[in-house]
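What follows is one structure encoded as C-alpha cells, with my remarks underneath.
Our next item is chain A:
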Amino acid sequence: MSAQLQFRDVTLGYDRHPAVHHLAGDVAAGALLAVVGPNGAGKSTLFRGLVGILKPLSGSISLGGLDARDIAYLPQTADIDRGFPITVFDFVGTGLWRATGLFGGIGNAERKKIAAALAAVGLTGFENRAIGTLSGGQMQRLLFARLMLQDARLILLDEPFNAIDSRTSADLLLLVKRWHAEGRTILVALHDLETVRAHFPETLLFARGPVAWGPTEEVLTPDNLLVAMRMCEAFDDSAAACVADPQSRAA
Partner candidate 1 sequence: MRGMWLIVFVAALSANPVCAQDRINVVASFSILGDFVKNVGGDRANVTTLVGPNGDVHVYTPSPSDAKKNADAKILVVNGLGLEGWLPRLVQAAGSKAAIVTASNGIAPLKVGSEADPHAWQSVPNAKIYVANIRDALVAADPPDAAMFRANAARYLGELDALDAEVRAAIAKIPPERRKVITTHKAFAYFAAAYGIAFLAPVGVSTETEPSARDIAALIQRIKADKIPAVFLENLSDDRLVGRIAAETGAKSGGTLYSDSLTGENGPAPTYIALVRHNIKALTSALGN
Partner candidate 2 sequence: MLTAALITPFTDFEFMRRALAAVIALSLGGAPIGVFLMLRRMSLVGDAMAHAILPGAAIGFLLYGLNLLAMILGGLTAGFLVAILAGVVSRSTGLKEDASLATFYLASLALGVTIVSVKGTNIDLLHVLFGNILAMDDQTLLTVACNATITLIVLAVIYRPLVIESVDPLFLRTVSRAGTPTHLAFLALVVINLVSGFQALGTLLAVGLMILPAGIAKFWSRDISGMICAAVVSAIISGYAGLVLSFQTRIPSGPAIILVAALLYIGSVLFGSVGGVVRQLFPGRHLEA
C-alpha cells in the first residue's frame, strides 16, 4: 500500500518546547489509525501540524499530494460561535465548500446530499433549528455530518467521543468504519483503550514522541503503556537545546 502521510523526523511544539519530538514514519493510504496517549501527549499538536495550522519546528510532514480541501479536521474543542444565527441545514451545508466554492448554488442534488448526511447522523427533522439549541451530543453529530459532506480523502478526528453518550458514540463509530470502508485514510485520537482495541486495527502510542507504532495488540502492551504514562506533562524551562536538532548541530 502506498504511503499517504510521511512524517520526516518532524518536531512540532510551542515556544521552542517540543510537544511532538522527532516523529518519523509513514501512514498508509486507506489506514484506520488510532493515536493514543495520555493527556498532554501531543496528539492535538500532531493533528494541527497535519492540517497546517502549526508549522514544524524542524523536519517536515508530507501529505502525499493532498491539499487543504482534501483534509477534513474535527478539532477537540471547536471554537464555534453557538450564538450565531445559522440553521442546522445551512451549517452542515458549509461542508460542501469544496464543491460549491464562493458562488456555487445549493441545488437539488446538494440538498439531497445534506439530507442524507443529516439522516446518517440521526438529525433528520432538525434542519431549521438554530445551532445554539442543540445539545452537546447533537452538536457533535452535526459536526460529523458536515465532515461527511466534505468528502475528504484524509480525515482527522481529535477526541471525537469525549463528553457524549455511548449510544451517540456507537453510532458515530459506525460512520467512521463506513468511511474507512470507502477507502479514506482516517486518524483518530482517543484515550479510551477499550474502543481502540475493539475497532482499530492499527495504533500509534504516543507520548511526546512515538512509543510504539503498529498493529494494536502489539502496541497496547502493559510495558508500553507504562512508558507512555511516565511522560512528564509540563514543559521543562531549563531544558537545553536538542542535540538531534539539525539547526543546533550546525551551530
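Simple rule for what comes next: a contact is a pair of C-beta atoms (placed from the backbone, for glycine too) under 8 Å apart; a residue touches a chain by one contact, two chains touch by 3 or more; residues count from 1.
Basis for inclusion: all candidates are chains of the complex that A comes from, given by their letters.
Bear in mind that the values here come from a model prediction, so they are computed numbers and not experimental data.
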{"item": "Complex partner of chain A (touching, any copy) among 1 or 2", "value": "2"}
{"item": "Candidate 2 partner contacts - residues on chain A that touch it in the complex", "value": "51-53, 68-69, 71, 73, 75, 78-81, 84-87, 90-91, 94, 97-98, 100, 102-103, 130-131, 146, 150"}
